[in-house]
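Only a single protein chain was left out; the remaining protein chains are all shown in position.
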Amino acid sequence: MSSTEVAVKTEIKARLIPVYIMGKKYEVPETLTIMKAIEYAGYKYIRGCGCRGGVCGACSTVYRKPGDYKIHVGLACQTVVEPDMYLTQIPFYPALRGTYDFTELTGKPEEIFEIYPELFRCVACNACTKVCPMDVQVMDYIAALKQGDIQKAAELSFDCIQCGLCASRCMGELPQYHIAQLARRISGAYLTPRAEHLKTMVANIETGRFNEGLDKLKAMDENTLKKTYQEREMEPATAGEDWAPKDNQYL
Amino acid sequence: MKISYYPGCTLKTKAKNLERSALACFDALGIEYEELPRWNCCGAVYSLADDDLIHIIAPVRDLIRVKERGLDTVMTLCSMCYNTLARANELMKNNEEKRYTINTFMDEEPDYAGEVRVVHFLDYLRDEIGWDKLKEKIKVPLNDLKVAPYYGCTLLRPREVALDRPDKPTVIRTFLETLGAIVVDFPSATVCCGSYQVLGNPEAALKVSHGILDDAVKNGAEALALACPLCDYNLGFRQDAILNSFTDAKEIPVYYFTQLMAVALGIDPAVSHFELNRESSLQLLRDKKLISGAAS
Partner (left out) sequence: MPLEILKTLSDETFKKKVMEISGENFHKCYQCGTCSGSCPMAEHITVLPRRVMAFLQLGNREKLEQSNTPWTCASCHTCQVRCPRGIDIPKVMEALRLLQLRRNINQIEPSSISKKEIVDLPQIAMVSGFRKLTS
């Protein structure tokens, strides 16, 4: 089989469908993601494209389908094209980000109210939740923050990728995703309980208990170090609860 | 039957003293309740424009949540939440055209047509529990405590959602009598405290609030009983500003009606978060020997 034959076969496989990119019609293979289709149509990304893996939130896209009043959303790198879709990418949407000295915060809800008083302009229209490509319950986390429940807001907004589509649709002109980020920061730094065993361990390290062992390792030449590593005592896969290493001087 | 309890945002922070004392009273009175799941802010004020429905979405959404739980009654403690939810409910019940538009707009929610009943704890006490039953449960009658019942606006106006006669309400009066208090009627009982004008025109709000407190004091009240966190802010929290601005102003403790009920039902005062009230509030209860010294 010659190489030209292979190429012809590939072309037959991928049927071309019409899509409208920013209002202009293009014929693109139906198997492509929106991002690939945009590139196929001849556009070159210098912005609005990041990880290509559905995580970074740079390629949020809104689109409509014929005969359907609803606004649809998706990440361009994750969403496959559909015939006659009208789409545009919204790589960035301006939203006011509050300035604050994080070390001065203590975790009181009033601190969020101070930085983002516009929080109280939410009318619970739910446009934010409807437009979220990550299915975050945006309206619910805003409601939780209005009630002063930072932990709940942090949990509800955990999947947020900061794409900003919520802010683009907001009637109350809120920068939801920035507010949620602050909530998660506060949650992580001030509200989530500290692990007690970690505290004990850090204190232990600070007493210098492990310095001698570390110094010994640091002084080794590369080969000895490798050998020591390979010969280290390992917990067997079948070990029971009561297993303990023979060398227990650091326990 | 179990009722759905709608707290309102402020009751989770600044007005914890209203919520906690009320929930303790629910338990003491055997009221079966559950907090409404996924409730959102009701909007605090009902939209008054004829062509504006977006601001009615929030309370309707809450009513839909109640319906989804299969419960027929939602109870509020905050009078502003009561007013907003009740007015939205009336609209959904009676206005076919607007109901259609709102239901169509909320295409992600089930339809709603006013199936839920909105009550405030005060009318629930009067109409469902009954004053007699409340009286039976009183352990510490509020003897000698001279309390002025303050209604404010949203429990009484407009008429379509009023839980009592707007011009001559008696519900808080009877409530206080049942608790054993000496009720001090005063002309300003239904006068507005200035409400949200604390943001728009704070000086005017301060003066209006001063007038109300002054009226209560001049009629011999030792304390005020109310049901609204915004009234409490204007009349309670801002009393310091009132005392500073008006030379004739006198300190007067302000309580949520539920806090007084909790005291009368013999509930541990620590539950009622009196530290969120004016300092004089706890002192007055101690002076009247209604609570023992230690709690705060």
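For this structure, a couple of remarks:
Each chain gets a letter, A and B, in the order it is written, and its residues are counted from 1.
Going forward, a contact is a pair of C-beta atoms (placed from the backbone, for glycine too) under 8 Å apart; a residue touches a chain by one contact, two chains touch by 3 or more.
Note that the structure is a prediction, hence the values are computed from the model and not measured.
The missing chain, though absent from the display, is touched by one residue of B:V198, B:I252 or B:L285; that residue is B:V198.
Checked against the full complex, the candidates B:V45, B:I138 or B:I182 give a single residue touching the omitted chain, namely B:V45.
Screening B:F26, B:Y233 or B:Y256 for touch with the missing chain picks out B:Y233. For chain B, the residues touching the chain absent from view are 8-10, 13-15, 41, 43-45, 47-52, 55, 78, 80, 153, 156-159, 166-167, 190-192, 194-201, 203-205, 207-208, 211, 229-230, 232-233, 237. Seen from chain A, the chain kept out of the figure touches residues 110, 113-114, 117-118, 120-121, 146-148.
Note that only the chains that are shown with their structure count from here on.
Computed centre separation for the pair chain A/chain B is 42 angstrom, with centres defined by C-alpha atoms. Those residues of chain A lying in contact with chain B across their complex are 109-110, 120, 122-126, 130, 139-140, 143, 146-149, 171. Interface of chain B with chain A (complex): residues 7, 9, 12-13, 38-41, 43, 54-55, 57-58, 61, 106, 108.
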